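Quick notes on the structure that follows.
A single protein chain has been omitted from the complex, and every remaining protein chain is retained in its original position.
Take a look at chain A:
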Amino acid sequence: METVTKKSFINRDIMKSSILGAFKKLNPLYMIKNPVMFVVEVGFVFVVLLTIFPNMMGDVTEESARLYNAIVAFILFITILFANFAESIAEGRGKAQVQSLKKTKTVTEACVLLADGTQVKKQADELKKGDIVLVQAGEVIPNDGEVIDGIATVDESAITGESAPVVKERGGDFSSVTGGTTVTSDWLEIEITSLPGESFLDKMIALIEGASRKKTPNEIALNTLLVSLTIIFLLVVVTLYPMTTYLQVHIPIATLVALIVCLIPTTIGGLLSAIGIAGMDRVTQFNVIAMSGKAVESCGDVDTLILDKTGTITYGNRFASEFLPIQGVGKKELIRAAWLSSLTDDTPEGKSILALASQLDVDSTDEKKIIDTSEHIAFSAYTRMSGLDMKDGTKIRKGAYDSIKNKSVNAGYEVPKDLESLVHQVSSLGGTPLVVMKNEKILGVIYLKDIVKPGLKERFEKLRSMGIKTIMCTGDNPLTAATIAKESGVDSFIAESKPEDKIKVIKDEQSQGKIVAMTGDGTNDAPALAQANVGLAMNSGTNAAKEAANMVDLDSNPTKIIEVVEIGKQLLMTRGALTTFSIANDVAKYFAIIPAMLMVAVPEMSALNIMQLNSPTSAIISALIFNAVIIPLLIPIAMRGVKYEPMSASKLLRRNLLVYGLGGIIAPFIGIKLIDLMSGPILNLMGL
């Protein structure tokens, strides 16, 4: 994840296609969708005409007017190109992703199993819902479906980017398969569940491609604001013309066009669609597929996060945290036995026992020898225990309380009196007890604890400072839930929760005017996912959950909802910041252009030329160049989003106002002055 965000947002291919795209987008029919830039284009055409026919409006007297008009026209042209370029880059990145997705859609044939057991080859796009296909190792799954027989590993890297194959089998939460993924071992019988062209992959491609076209509600609202600002400034300048005429102040038409272009919010107007596309793109780069841009926007508003305990907040019951010997057994003995039982155990639990044991200075003599000579007894659902048989006949086992107890009793031992209380103690804390026995004699209990994922506490802290409340849902008893809740730092929890409880919590929160986000994977999460304002389903989850959610996480990492919330906020913030910047810029532009415009007729106006710009012409050209150049300079911000750190709204506002508001007022003063220093002498040489 981290590496993705740091990757440069541009490469040579995207650059090339973007430059091409920038020119293609000059088409007025396309430009009219972006009214702000369309006004610039109309202005450009107008000034070009004025360059060719300087007397068109009957206002020209000087020889140099043609050259001046040409320069203005050229800068306007560059301005439009820059804006188009920004949009093209954003689209280019999405396109690259679509291309790679499309590559995975190259399945041509599928082997259909008919009811009588015969196999028929069919074209993949002829598959109907309900068809049953057989997919062998090495083949690509032709369409989304449900496993009805077989067990196999599937490489889902095509859509998730995760290279480790996943086991798929009938029933449970691992039965759905996605078209375009590859079976890497064994075989699967799959019942197709979607029509050709409507698979998850198809939807994904459509979404990424469509991201550039569909505007989100907030984007439309902001666009409305920008359009009305454009109309206001158009009015300002258009009405200025008769006023100056009345006062017999002569202002070249090209200057008026330059004034319009400088005042209308071209900076944000040029970058707006790029910001939206890039925002959606950032979500996709996190391997989350958002079903709509609206979903991403509402992420920014989330007030309450509902999180499952297992998998989201904790890893699940896996890590050894304590050895609890029964009365009469030395702690050292228990540790040694527990250590022995896990020597050949590859499971995370086993590894954690080894780690804890060595932390407690276990007697680890003959480690290598024992491993080499002993026989590993693997865990099975039937015995519910694992361990090893040593060469000297010692049998070490660890396992579930019931199984170990039975085995011990059968061998003639009495159940130690305090065993049950130890087991109860562990489970009441939310842990899982593993009972250890040596040659059928019970030694004690290993406390396997539910471990809170590292860093979560800090994240919940940050979420709280952002005003987001976290609620943990767990099937555990209240005591356990309270322990984990305290440890992880969630704001509240619901213990012994049933799926209906989740919906109730969501509805309660919503009735208090909160926006609720949740993650879920199982079928019984589907109604809650649909009820929540933002529902993030795991890709590993059932199709029902995925259909109900408005986002799907391809990596099936429920913690990611936090990142998605941040991306949503960042998207809105980027829009706000650049809008503020764009409007704030107008102050400096006014100070550059207004005195310059009127200085010829009203020499006293030079008092307002506070930037001491070279000449009126240079002032106008400099402001116009600044206006154009700022667009590509801001492309990185538009693409990456403004820097976001979780903090309270007031702090955030203050910081962004300082950077983009105050910065927006000051930056153009410096920028225009610098450009003037460079362009002034050149314009002088040209005789302007």
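Here are a few things to note about the model shown:
In this section, a residue touches a chain if its C-beta (ideal position, glycine included) is under 8 Å from a C-beta of that chain, and two chains touch if they have at least 3 such contacts; residues count from 1.
Here is the rule we use: contacts and distances are computed from a predicted model.
You can't see one chain of this complex, but its UniProt record names it "Potassium-transporting ATPase potassium-binding subunit", from the set "NADH-quinone oxidoreductase subunit M", "Cytochrome bo(3) ubiquinol oxidase subunit 3", "ABC transporter permease" or "Potassium-transporting ATPase potassium-binding subunit".
Across A:S18, A:T579 or A:S679, the residue that sits in touch with the chain not pictured is A:T579. Here one chain is not drawn; of A:L29, A:A607 or A:L685, the residue touching it is A:A607. Here the missing chain is touched by one residue of A:T153, A:T244, A:S292 or A:T559, and it is A:T244. Listed residues A:L20, A:I52, A:V167 or A:I232: the one in touch with the omitted chain is A:I232. Contact residues of chain A toward the unshown chain are 217-218, 220-222, 224-225, 227-229, 231-233, 235-247, 249, 259, 263, 297-298, 300-301, 303, 465-469, 512-515, 568-573, 575-577, 579-580, 583-584, 586-587, 590, 594, 598, 602, 604-605, 607-608, 644, 648-650, 652-654, 656-657, 660-661.
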